[in-house]
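All protein chains of the complex are present and in place, except for one that has been dropped.
Here is subunit A:
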């Protein structure tokens, strides 16, 4: 978009007019004193509208300088005012001066006035000479200027719009931009676009809007031509053809396009010029409305030879060479020293150069038999080379076939007594034509024993080595393979039959790198034999074998592995002297790339408290690498914990010290390629039998010991009795107190009888759920003050005479107080509590101690004086005590326990009875309670044993 600028004609205005008037006044004064200058006459205006130039001429007398003023006729606005030195036309004698207007001259009428000046002296102004604009009322239609203007990029252009008579101006748009407007006259308005950019080829549109019809103009902004690389050359050695590069785009087209001419010959159409003669000097003129550009070139004809393409290519082909022929369009080439390039495309593409005068044929060597070739030719001048001529069209030919090369043959031992004579298929370069058949000959010392003809698809022939070994006396049987095509047979490829390979001492690992398997060996001193390195898959007997022959002196080779598979083990065998008597020198095994191995077959078993994992060796085909070992993991939910890394020789693993439970184990074999697939086993570990056995053993021993002791005691019962149960001496009593000696009467004291108050029918299992009323507890366990104490312990069963000093233990209450209350309410009880006294005189009731001291032998009880019958009218039950029973010295009291009635009569009914440790009362149990006690004792033992047994289980 052009930038906007106010028109330079907007210089003001009335100032110069006043200056002119002042100068006029001064001039008038001077006129009186000095020479009077003549007023310019016959002022003539000659406009050039396209260039916006106004040529002003006048007769100016003697003056050499003139003041010139140009102003708009209508608005009297000065556009130009200056003192100029006008040129005098010698023919006409008129002064002439040319003024270039910024605005198109058509925009509005201009008035021109001139006066002579001599120093400070000036003449009068000439009469205004008017150049009429197109905005006169006589031209009432709308117009715009300039039209079809062509300007260089970056130029400024002023447009004016003359609106239709009587219409009102609105705006002027330059393309899409509304431009600031300067009014030149009543109907004329101007805009200026500055620094215009190159336009599209159809130009930029300037539109003037009014309330009348739209009017507009188109301007073309572009560049002058700027061609380059103008050169002329000859193709026929007579005429000239000139070329050039058009250079930058001028943005001008149509009738404004650039026109070219060479040596005044119009060459606009094709941007090249063909001149019938070799001028030697050429001038290119490139011209468009914005300018002209000239380029020249000069050269001798021999320096500008640009040969045409060779024509009509033909050939005569043989197996290994061919002759190529062509023709030239111009006979003049026959004397021209040429250099020709032949591009030969077969399996590869080569370019060969040939030299010669008027070259029309070349002899192509080093071709391959039975090969298709494409060829094309181009030439240039050998002397003063200018450029290569055009390529000829492609020409195709095929060489003739030739006898094939000998194939590469090897004997592959597939077993101890069989082998395969194998040979590599011949490549196209080796076969020299289509192979028709292979012939295999096996013989010994020049005597042919077997000849077999095989189709070209066969590349192996089986031999029975045992048979041939039996036929051969010196083990020098040889096999020869011959290939045959239409052109003949190949030389025989001979391989000696070897009947057995002696295994080398060691099997090494073959290292693989980016270039393949790198094998190296030491050369036998003095050996001049060549080598063969053979390789094949270790396990695949039906797979192909490959080999490479190496010259003597080689001590290493890199076996290409592009066709080998990763994760597959390959055997590499080095044979020495393969052509005479092949000897297996060394063997390697290797992987192109080691991969993680397959999973192992995992087993698991429990051995005592241990877990034993075992697995089979990974089969070779599943190892996929050299096995480095095994990783044993234990699986905890989703996490594997490594237990141990084992080397490859170990295939069992024992896990010890695991408690009973379920376990999952994972074993992975690994190679340098990584860990293989998980092998997962799980086991539920049973409790170990080792704890039960010692216990049972111990119990058995103890039982046996006790039985032994019992037996001994029985046998020695007299001695035992004497030693441990001596007769109690009869007391010395006055009177007839003597008695015969007899065992101590252990009948309990009558007062030791348990006083059973009531024997209700009840569930023995509920006996443990009883409540001791608060008041009763308080009464009988005064001073204890502590809360309930668990007395379900054997140690709570004490002799009553030991318990009295201890604080009483409250019985365990049932879970529910309600049930407790109901138990109380039921008043069903098994025992009666009685007070215990040791030298204790109950403060209630009379002393009843006298009877006690008169009792029988009381070996472990001190005489007890009971504080009367303290049996509670509401019998309380101590379930724990009931369950556990109490000390029953010599167990006689049970058997001889008195009747209920006796008990009622007894003053000390609880003597000999166990006491309730909770109540400091004697705890009395009836028979049923005793049975329950025994049941409980036995059942608790059984429970203990059961617990022991089952606690060992998980």
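Assume a contact is a pair of C-beta atoms (placed from the backbone, for glycine too) under 8 Å apart; a residue touches a chain by one contact, two chains touch by 3 or more; residues count from 1.
Going forward, contacts and distances are computed from a predicted model.
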Look at the options "Serine/threonine-protein phosphatase 2A 55 kDa regulatory subunit B", "Cardiotrophin-like cytokine factor 1", "Immediate early response 2b" or "Thioesterase domain-containing protein" and return the one that UniProt uses as the protein name of the missing chain.
"Cardiotrophin-like cytokine factor 1"
Sort through A:40, A:60 or A:203 and give me the one touching the missing partner chain.
A:203
Taking the entire complex into account, which one of A:180, A:213 or A:619 touches the absent chain?
A:213
Which one touches the absent chain: A:176, A:427, A:513 or A:637?
A:176
Any idea which of A:82, A:120 or A:148 touches the chain not displayed?
A:148
Subunit A residues touching the omitted chain (full complex)
144, 147-148, 173, 175-176, 199-205, 207, 213-214, 216-218, 220, 253-254
